[in-house]
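A short write-up of the structure that comes next.
Removed from the display is one protein chain of the complex; every other protein chain stays in position.
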């Protein structure tokens, strides 16, 4: 099958997330990276393009230049999909321009800086009928998809409690470092990261994972944030109470200062009949707990799984696939959507999930600012 | 060494917690159960005493009768320690009478029904200079004690976040059962259990574990409780935000409706340099995480442990001891305190921890009742 | 119920295994330790008896003296059960005397020094119709008993492979220590330990666990032993090929020089339909694997378990019981056998299992001596 031509904004030398997108696009094998704006510094961008084997005449000095030049190419040579992997503050303006020019997008999260921007993007995507995938990578794991399907089938009974965690420790070396301290880490600077560090960078993944797997909508939040040190401007640590309905409550716990935690995103959904638990660091294990039967461990590549999970894993059982393959699954769904064939809702997070995420981030920040009160999302 | 004579209030046939106390007292081998009031029904009590090999003339119809008769015995035959293992509502009046009569006590938690009662007991214990041990059994585990000592040494650096969980699922079968439903389970009846089910029965263990291991004091709480079904009168599910100081926050999550969870008490204390994690269901593993070194797993019966942990485990390494041995360690400390030899603070939870627990329970209930606001403990 | 009076040979100050037997007997609550010969040194023995609260006139200078004195007591005061917890070389002569005198026995393993001795004991037990329990403690774990019952029901289909491991590391500090080296550790001295260290002390547990859980008989062994250092006289490390039948093979791996291993006894029984795996260090987890269903984790205190497993655990689920409780289950079965009520075969390893173990040990040593050839057990 002919590969979809792909461009990239950001993700130059040293940017791990850009590299992740490129690998994922190669794994799923539906895309060919042909151009982009890999750095704000054009020289660096060109140097990087070279190492990637991208011809210099498709390494552009700006997004505008890229749009202009690509639109001038014949359709079959033209970039169809652009991956936006810049710091948060740049997502919106680039996404808007690219959508207006008719490009499909994969965008990193959080999608925008404000809720208004997110609403504008949602409207634009719907108007232009373009594919827009948000990089909530974790939804690409087979066992997350199995979890989603088991819950949709009602395996859990009535859901009674939801608990998600996203703990990391990497900010410690920054806030406790003697030299570099806070400067230079864009995630801690409001002008680049937006109004939140911990919730915006990782808490929102937990939020998305809850809504993705359960199909439920979080109605209200009450948050308690901690920036740990006076000179830190954004939240580094958060607990967020969740209300889904009168009888269903939950919690999201997120922190970037948990020394020694690596990337501990976990979710537990507890129902009246049984419960499901999953951990990102051991993504090929899904636990189904019940009061009356032995705990069951679901793993990929087994006939007992739902079709969606099985289609999201390629190796025989016991051959662990990881996060690149999860992101490749998001790209695979994006390709199917662009091609208009066999697309299954849920194969990638959409602009709508991006908007939900922005509402969540802003509600959480507001709740904390107002003194830990309930805010409707 | 001569055994300390022990009596018991409650804990008759079918009461698992009474059996646990008896086993623990036998394991530590410092006590001899010689009498008690095992049931409100005197006939049942006598029948039970028989199965335990306790002579009928020391099986009493009431606590008053027991006090009266025992005080009439010569000192060396007399019961010295009484274990109170009744439903919550009876703890206070029995404890008060027994303390006034000069008996040492082991008491189940929560210690009383109200904070005032708890304060009265604390005063009484201090006045009478008696030993009063509260059955926060989990503080008897060797690795919990190792955790306490490592934190006291400053291994973690500045503590930045604390997260404790206590999840169970056993109430599910009661609230979703078609027959028995709620009646008959005293833990769900305010007149027997007090003002709380989930927080009073298990949340308070998480609270105690935090204060025990870290030596810190929780200043304020903000809670969100859920009773899941309209006809349930008490909380079955809770999230409690914690404030220790301006820059140290935390959370306790507790629930009795997490289908398939057994007795999942966990604690994680995150510091600026490293972190410690422990789980009750796998009590012989203590994890020390750091950003710069491999995660370390501490286990009992090793020279690298502190003396307190080592004294709390008797078998060679790899021979798992469990919850009975943890409770036996509490009893061992109680015996040392009664005998006045070699007693180390921390070997059993005292009446002071009981008062702290009651304040916590009441603050949590009040916070929820007032609409999820901060309450000082 | 009246307690069975118990005596003990060996197990004085510092002997962990004697302490384990005493604790276990107290946990199960059917026994009362009233006398014994706790040390070859009578003074030490008396000193120890005192710390245990045993009256000095039942602390005997020798086994003969004990037999003589106890037989002179009225039946209802007399010791009924004697626990033999001496080094291996003494088991046989003491056991024989005690059986001839009509005492029931609990004996540590390996049961004797030679196969002939073991046969003699078996004959004696059968003749005298006495209860003889061998301390294969691990058969007392609830999940080992669940495993036995599941296999007996045919859950696994045809058994196709059996693999057991017993790895420890504690001998390292002895053979690599600069001072004490080998001397003083009786387990390494043939005159005290017998013909084997690794196989005799731990390999035989793995052997017993296989025959206990599967009900199968190992027909032949081919072993390869390693004593690691020239000056070590006994095996410290072993691999033993097993033949059950033409199409069923297996392996036992045992070692005392696996640095950092604590007490890693594991068993895996693989069948045509499904498989069962268990590990002693995490004894409350039993894994049922199959090619067509999610792996299932059995845990104690659940309605889905067989009656035997459920009767072997007393706490609610999630409250971990450990090795003392496993040994207490062996003692409980022994008490039931002595009392002649409700006894279920499998509740304790018998003299027959002791004989099987001795045959295994001798076959393994012979196979190695003859150059790694097949030896029939």
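Going in written order, the chains are labelled A, B and C, and every chain counts its residues from 1.
Heads up, the rule we're going with is that a residue touches a chain if its C-beta (ideal position, glycine included) is under 8 Å from a C-beta of that chain, and two chains touch if they have at least 3 such contacts.
All values reported here derive from a predicted model rather than from experimental measurement.
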Residue touching the undisplayed chain, where the options are B:60, B:103 or B:298: B:298
Among C:73, C:185 or C:228, the residue in touch with the chain that has been omitted: C:228
Which of A:42, A:170 or A:308 contacts the chain that the document leaves out: A:170
Contact set of subunit A toward the excluded chain (per top definition): 1-3, 16, 19-20, 22-23, 26-27, 29, 51-53, 168, 170, 261-264, 280-283, 299, 301, 314-325
Chain not shown, touching residues in subunit C: 156-157, 160-161, 163, 167, 169-170, 172-173, 176, 222, 224, 226, 228-229, 237, 239, 241, 247-251, 253, 255, 257-261, 268, 270-275, 288-292, 295, 372, 374
For subunit B, residues in touch with the removed chain: 288, 292-299, 302-304
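What we mean here is this: only the chains that are shown with their structure count from here on.
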Touch-based graph of the chains, sorted into line, ring, star, complete or other: complete
Leading chain pair when contacts are tallied as C-beta pairs: A-B
Greatest separation from subunit C - chain, by CA centre: A
Mean-CA-position distance for subunit C and subunit B (Å): 35
Between subunit A and subunit C, centroid-to-centroid distance (C-alpha), Å: 55
Touching two or more other chains - residue numbers and ranges from subunit C: 299
